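After the structure tokens below, expect a handful of questions from me.
Yeah, one chain of the complex is gone here, protein chain that is, but the others are all in their spots.
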Amino acid sequence: MREAVWKRPAGWWTHNKDYTLFMLREVGGTLCAVYAILLLGLLMEYNAGKAAYEGYLAFLQTPAMLVIQGIILVFVVIHAFTWFLLIGKSQAVMSSYRAPGWTRIFGLMVVVFLGASVAVLYLVFGGL
Amino acid sequence: MAAEKQVVFRVRRYQPQGTKGPHYQDYRVPYLDDMVVLDGLNYIKDNLDPTLTFRWSCRMGICGSCGMDVNGKPRLTCGTFIKDASPRGIVQVDPLTGFNSIKDLVTDFDPFMEHFLSVKPWIIRKKDAPLAEGEYLQYPEELEAYRQQSLCINCTLCYAACPVFQGNSHFVGPASLAMALRYIRDTRDEGADERLERLSTRNGIWECTFVGECSVVCPKEVDPAGAIQSLKVLATMRHMRKLLMPKSASR
Partner (left out) sequence: MAEEARSEFDARYNPGHEVIRVQAARKEREVVLEPLFWGLFSLGGFLTAFLLPITILAVSFFVPLGFWPADRIGYDWLTNAMNPAAANLQGLLVRAFFLLVIAGGLFHGAHRFKYMLMEAGARKHESGLGVILYGLAILGSLGALYYAVKGWIL
């Protein structure tokens, strides 16, 4: 019996909003590593002395690098927020109670996100 | 007679004996607000084109037979109202994504059956208690632990939604993995280690990239995506235990 064979099309991730968000999340995840490399560079240059460190900061503030870091920021935020949405929509089924709706979980994640950001701002970077 | 509302059903046809490949055919279907897409397909078969072939049974969302892509989204056609599924007066019906179609809207879901059976969806015990001892007893809380995954009706909408399965049909898939968790979580079952060994493979749980679409389309809220995440955690913990304490008893 000849069956009509199904093959996944190349642009599969454009057909559906959730798939597109997933792809953006994937890209965001990868860009996390790129920024981690930039931070590692920061520590490296710091250890090479004041001039090296300030030179590196100046490099990060060139227009091209600012654009790249801006793109990274956008994707990292999308990555975080699509992950918060996902946790709500498909909750790790760890406990036996009827889990709260995804909006509550999402809201909770956003609150924790804001709290963590404030904590980092104050504890690491010395406050506003 | 009052003017009936009409909608166009754009249905994907495929006749294996014919020479034509898959193609779309339009039908004009009158409908009422309380009709579902399955009613429309039955209208077509009864009145317009008896050669149209599709699966259905209970028409109330419990048998899992009538899954199809409605306007590109995997849906149970018995649970999708025509008035909601026709934004531009057209209801497009395709067979479920990810599976080959045998004829018209009928899919070949053998891959699903193979994967489903491969996770051993039955109670595994090292030694069955003798019948004279009676039933295995279980508290309500113990039932709650796996009840959500036990609601699966094997409709394979999750397979249609999963882009990983669409790209690689060797992936075990959401429904099978949710069923594996259902048995692992069941206190009567003693086969967790055996199953995790099978699941913790390249085409098992590790192929899943947590897209999450399976849980979005599931008509019974089984949440296979969450179940797979739980399995990943269980498998990782078991792995760590095996590495660090190889002599301790399994599970």
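Which chain is which? They are A and B, in the order written, and residues in each are numbered from 1.
Keep this in mind: a contact is a pair of C-beta atoms (placed from the backbone, for glycine too) under 8 Å apart; a residue touches a chain by one contact, two chains touch by 3 or more.
None of the values given here were measured: they were computed from a predicted structure.
Considering A:A4, A:L31 or A:I105, the position touching the chain not shown turns out to be A:L31 (whole complex). Against the chain not displayed here, subunit A makes contact via residues 1, 26-27, 29-37, 39-40, 42-44, 46-47, 50, 53-54, 57, 60-61, 66, 69-70, 72-73, 76-77, 79-80, 83-84, 112-113, 116-117, 120-121, 123-126. Hidden from this view is one chain, which touches subunit B at 113-114, 117-118, 167-168, 170, 197-198, 200-204, 206, 209, 232, 235-236, 239-240.
We take it that only the chains that are shown with their structure count from here on.
Separating the centre of subunit A from that of subunit B, both taken as means of CA atoms, is a distance of 31 Å. For subunit B in complex with subunit A, the touching residues are 14, 16, 21-22, 72-73, 97-102, 108, 141, 144-145, 147-149, 163, 166-167, 181, 209-216, 223-227, 229-230, 233. Of all the residues in subunit A, the ones that touch subunit B in their complex are 1-6, 8, 12-13, 15-16, 18-19, 22, 26, 86, 89-94, 96-97.
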